[in-house]
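A single protein chain has been omitted; all remaining protein chains appear in their positions.
Chain IDs A and B follow the sequence of writing; residue 1 opens each chain.
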Amino acid sequence: MSEPLLSVRRLSAGYGATTVVRELDLEVRAGESAVIIGPNGHGKTTLLRALNGLIRPSAGEVLLDGEEIAGRPSEQIARLGAVLVPQGDGLFPEMTVEDNLLMGAFLGQSWRDRRRSLAHVYDLFPGVKARADQQARTLSGGERRLSALGRALMRPSTILMIDEPSLGLAPVALDAVYGAIAELKSAKTTILLVEENFTHVGGIADSIHVLEMGSITRSGSYKELSEDEGVVAAYLGSIT
Amino acid sequence: MNEGHSRALFPDMTSGRWSLAVLVVLALAAFPLVESNQYILSVFVTTMILLVMNMSWNFILGVAGVWNFGQLAVYALGGYGAGILMLHTGLPPVLDVVVGGLIGAAVSVLMAVPTLRLFGIYTSLLTFAFAEIVQYLILNDGSGLTGGSYGFPSVKGLYSFLSPVASMHAYYWTLLGVIVASTVAIALVTRSRLGIALRAIRDAPAFAAARGVSPLRYRILAFGLSGFLAGIAGALYLCFEQSIDPSIMGLTPMSLDVTMLVIGGLGTIFGPAIGTTIVTVVETVLVNHPGVQLTVVGIFLLVIVVFVPGGIVGLVGKVRARLSAWAEEGEEEAEEPEATEGVAPAGGTAGALDPIAIHDTTGAPTDVAP
Partner (left out) sequence: MTDLVGILVTTVILGSIYGLVAIGMTLIYGTLRILDMSQGSMVMIGSFVGWGILVSAHWNPVLAIVFAFAATFVLGMMTQLVSVQPLMGRRKAIDFEMVTFITTFAVAMILENVALEVFGPQQRNVTPVVSGGVNVYHGVNLPYQSIAMAAISILLMGGLGLFLGKTRWGMAIRAVAQDLDAARLMGVPVSKLYPVTMGLASSLAGVAGVFLGAQFFAYPQAGDLPLLEALIVVVFGGLGSLPGTVYAAYVIGLIQATTEVFLGTTWSLPILYGVILFVLIFRPQGLLGKPSEARL
């Protein structure tokens, strides 16, 4: 086995005096799609924010492709190919959808490459293309999520992180979003995805990690964990 | 400047500090008896007048946290109001000064009403615009009421019946008395229900509103009090200078006053005194180099805001707190390693919602409840 692409060791992070993520260990291999599930408030979003430099970890190390990134500012981590679709989508509300997408290609590309990526994203998400000239704040929740996902595809990623793609979406939009993620997985994109429960991730998860009280308490394949009664009772039954 | 009567009700006002405060006030009071240079005395008096004005501003800007940049207009209008009375009526001058204060309060309340809807930077723009209009109206007043840009016609002031030297002394002691009295008053008000409500509105408006603290009532009250003191200061300025003119308002005096407040420590009891003294000393020492003078003041301001957020009072408090923490650590190390850790609320927002934290933000080091 080669080195893991992302390797997190004893990472702690939080806000002010409150530690949310505690001594967390995690590994994601290249090409793998890893899913973290866990209840709200147990540190999923905090973990992604810390991994992407939006908050400064208080302890621990994070290696991305062999480079230590813990404590670096997010613009530097982005340069190494980390891409995050943050909670709330993080679209620029007063920009058009197209400008939002173009911002996704901010890092080092020629204009033509940007246009090419744009065409690619529009191919992938025709619904986004239809909204190209609309201001992002006027979009519906599903359109917004797809636009954010599309923006994340505007530059090549070493790892694509997605914070709760199902959050607040209607079933139809949900299918579109997860359909897109499934396509990304089949294209061998390395994905680290966070969800509250098992419900939607069955088709895409290579590995599942349970995040409770700031640490990973269980790890395994989807199959292993979906047969674990404790895990299933906690994380499968909540959404009908 | 440590007249400590204000600490009368405070547990941390030890007898040692009391004596120090009384000593400082007595020394200041005795100063005119040993100093015969009238110029130096007049610098002291004008500085003290400015200090009264700064104390009034500090209350609204620092304690109430309302970004009022119109205070100099209130100050000026208090002076002009008292002057007009002095010139056209036969009221005793002391009453004119009191009425000047009342005019200040009225103007200030008038200014307060529109600011209730506004936040932060918008408040400062509104109040500043108000002050500019006042200045322009007076500058271009052709009716003869204010004297326009030439300044107010000469008035007699408070002590016209005394000899020049005696009158200088009288002003000196009057101002010292006013300062001691307003320091006590402001300290008491800051400690009172009103003060707590104001700081709650300043630090956590939503929390304060949820607790039923009405910004309307408390802010108008705060503006009124602050305006009264500013008006008194303006009237005293008029009396001492025997005139008043529009140049006491505007960008330059305002920037100096803001610097004094910020350097001393915004919202603290003794900050205005410390800041006013420091800036006045800088001004006096560099009086022949106007450019250098204000450059130094500007650098001072920048450095204090960036590196010493609480001003000099805050800095002294921090140093003292660290010293005593260090001393206590030495004593209690063996038994209680982490006594107070973990209770602290997380992050700034949570802190702002904590009523005890609101209490702490007065910045005065010794104010922290035991």
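Here is the rule we use: a contact is a pair of C-beta atoms (placed from the backbone, for glycine too) under 8 Å apart; a residue touches a chain by one contact, two chains touch by 3 or more.
Note that this is a predicted model, so its numbers are computed, not measured.
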item	value
Option touching the unshown chain, where B:Leu23, B:Leu125, B:Ala181 or B:Val285 are the choices	B:Leu125
Contact residue for the chain not shown (choose from B:Val99, B:Ala235 or B:Val262)	B:Val262
Among B:Trp67, B:Phe152, B:Tyr171 or B:Phe223, residue touching the chain not depicted	B:Trp67
Contact with the hidden chain (one of B:Ala27, B:Leu216 or B:Val292)	B:Val292
Selected residue (touches chain absent from view) among A:Glu94, A:Asp123 or A:Glu229	A:Glu94
Subunit B, residues in touch with the chain not shown (by the definition above)	65, 67, 114, 117-122, 124-126, 128-130, 132-133, 136-137, 140, 203, 251, 255, 258-259, 262, 289-295, 297-299, 301-302, 305-307, 309, 348, 352
Subunit A, residues in touch with the chain not shown (by the definition above)	52-54, 73-75, 78-79, 83-84, 86, 90-95, 99, 102-104, 106-107
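The rule we apply is simple: only the chains that are shown with their structure count from here on.
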item	value
Whole-Å separation of chain centres (CA-atom averages), subunit A against subunit B	53
